[in-house]
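Before I ask anything, here is the structure I am working with.
A single protein chain has been omitted; all remaining protein chains appear in their positions.
Let's look at chain A:
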Amino acid sequence: MSASIEIRNVTKRYGGLTVLEDISLSIAAGEFVVFLGPSGCGKSTLLRMVAGLEALDGGTIDLGGTRIDTLPPGKRGVAMVFQSYALYPHMTVAQNMGFGLENIGMAREDIARRVTAAADVLEIAHLLDRKPAKLSGGQRQRVAIGRAIVKEPKAFLFDEPLSNLDAALRGRTRLELAQLHARLGSTMIFVTHDQVEAMTLADRIVVMHNRRIEQIGTPMEIYRRPATRFVAGFVGTPAISILGVKAAELGPRGLTVDLGSAGVLQTRLQLPVAVPAAGGLEIGIRPEDVTVVPPGGDGIPARAEVVEHLGERTLVYARLPDGQQITAEADGRSTLRAGTEVKLRLDPDALHLFAADGRAFHVDAGGYDG
């Protein structure tokens, strides 16, 4: 039932404003792909072009080997779950779910069978005779998903379907969506600006920013080997710390960076010749790679400005003598308090190096992979 999706050189303009430029992307059959990016980067627009709700200004979209961007929405074999759910307010839950099947002239018994089956899966069988106004937010959400399931589409499209739920429900629904995908094995595209949703649900994440795709990769690739400074900064909570590089020198063992008051670090980073070893370079380091040294130990001096005791770990937002901010992690049992002086140690092999143009370099394999 699932089908691959091929997006080729797709461009979208609103008047003079280009929202998406030359986007290309292949999605395998049965894959769960998440479009991740800040608000306004064009995620919904791209999804709606797959659905047929927006016209393309260039490029093509194939679904299961058939070109669909010239077909009307209903003929594409996709189902969409809207952020607002878009349930028909005067129809019952059963009518909402069956409407699409009625429209293609399916027999009543077949519709009833599919609706009942989907309602059982989603545990909304007892709600079938209710109108949407009499449902809670979470129940409406299930109906919207049910309306998509009964169509047995080649691909599911989700536009921020969890953003109207409260935190607890969001977590649970996220899990259920993952289970649903595992069971149906359908191709799914899921749009979100929430990186936790993206990290937990996706087979692959498509990070979008500024009209373009910044990076496509598995959640771990995106986190461990961000292709650009933007991706590194967008993914990960608390955010990666960025420090300016005063000077850098490429030696036989790798790059040595002078981080000013954060010290001089010898890394195993190898740089392609094209990148100038000085000027506009920055490094990024994640909080878990910056540790607070126990009292008496040796490290970079900093001042803890905010300390968050989270139980399993302690987050320390510190300021270096030259004014730069850095986030560090300490043991969960730490009794550290804000305002105290701490010593920090940076893991030199966990550094990400950012060139002036935003490209990122990493230690393990080195080089550029954007």
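Going forward, contacts are C-beta pairs under 8 Å (C-beta built on N, C-alpha and C of every residue); 3 or more make two chains touch, one makes a residue touch a chain; residues count from 1.
As a convention for this text, contacts and distances are computed from a predicted model.
*Asks:* Looking at UniProt, which of "Sugar ABC transporter permease", "Dihydroorotate dehydrogenase electron transfer subunit", "Acetolactate synthase" or "Ligase-associated DNA damage response exonuclease" names the chain we cannot see?
*Replies:* "Sugar ABC transporter permease"
*Asks:* Can you say which of A:Gly37, A:Gly52, A:Gly146 or A:Pro161 touches the chain missing from this structure?
*Replies:* A:Gly52
*Asks:* Just name the one of A:Arg13, A:His90, A:Arg113 or A:Arg268 that touches the chain not displayed here.
*Replies:* In the complete complex, the chain left out is touched by residue A:His90.
*Asks:* Which is it among A:Ile104, A:Val306 or A:Ala356 that touches the chain not included here?
*Replies:* Residue touching the chain left out of view: A:Ile104.
*Asks:* Could you tell me which of A:Pro38, A:Gly74 or A:Pro238 touches the chain that is not displayed?
*Replies:* Per the contact definition at the top, the residue touching the missing chain is A:Gly74.
*Asks:* For chain A, enumerate the residues touching the unshown chain of the complex.
*Replies:* Given the touch definition above, chain A has residues 51-53, 72-75, 78-80, 82, 84, 86-91, 99-100, 103-104, 147 touching the missing chain.
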